[in-house]
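Complex shown without one protein chain; remaining protein chains in place.
Moving on, here comes chain A:
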Amino acid sequence: MIHFVLLISRQGKVRLTKWYSPYSQKERTKVIRELSGLILTRGPKLCNFVEWRGLRVVYKRYASLYFCMCIDEDDNELEILEIIHHYVEVLDRYFGSVCELDLIYNFHKAYFILDELLIAGELQEPSKRTVTRLVAAQDSLVETAKEQTSSITNIIAQAAK
């Protein structure tokens, strides 16, 4: 089971956090601080796993962002690397060559995608196409709702005239 997902920039700025196990706000800050200290200092050729508090953290760097997932000791580390990559690929498809700024300004979108990929710390969907399709469908639902509201406002405005 994935206990949490962290996206940390090379400078140690947190870009996204998702907690599947309960951690209090205080613990979260501590966890993030500890892990950025552990992970950001590791050299490029080293393995992508860090042992931490009896758990394993699998991380992978994409450009300036570190994607980290914390798992139990008996989980498959190599698979988690695939899941991270899976997520990055979906992000890439959705944003069209995603960059850190996309994730900053559209952090909620990054969360929506993650929620289509993982629930309860387990993988939900192996197909990138399905994930993008589902997110897109929900986005268009939001768009329609917005259009409706604006058209209703227009109608009201016109009626008021």
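Going forward, contacts are C-beta pairs under 8 Å (C-beta built on N, C-alpha and C of every residue); 3 or more make two chains touch, one makes a residue touch a chain; residues count from 1.
The rule is simple: contacts and distances are computed from a predicted model.
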item	value
Name per UniProt, for the chain absent here [options: "AP-1 complex subunit gamma", "superoxide dismutase", "IBH1-like N-terminal domain-containing protein" or "EF-hand domain-containing protein"]	"AP-1 complex subunit gamma"
Listed residues A:S64, A:S127 or A:S150, member touching the removed chain	A:S127
Residues in chain A touching the chain absent from view	14-20, 22-25, 28-29, 32, 42-43, 45-51, 76-79, 81-83, 86, 104-105, 107-108, 111-112, 115, 119-120, 122-130, 134, 137-138, 141-142, 145-146
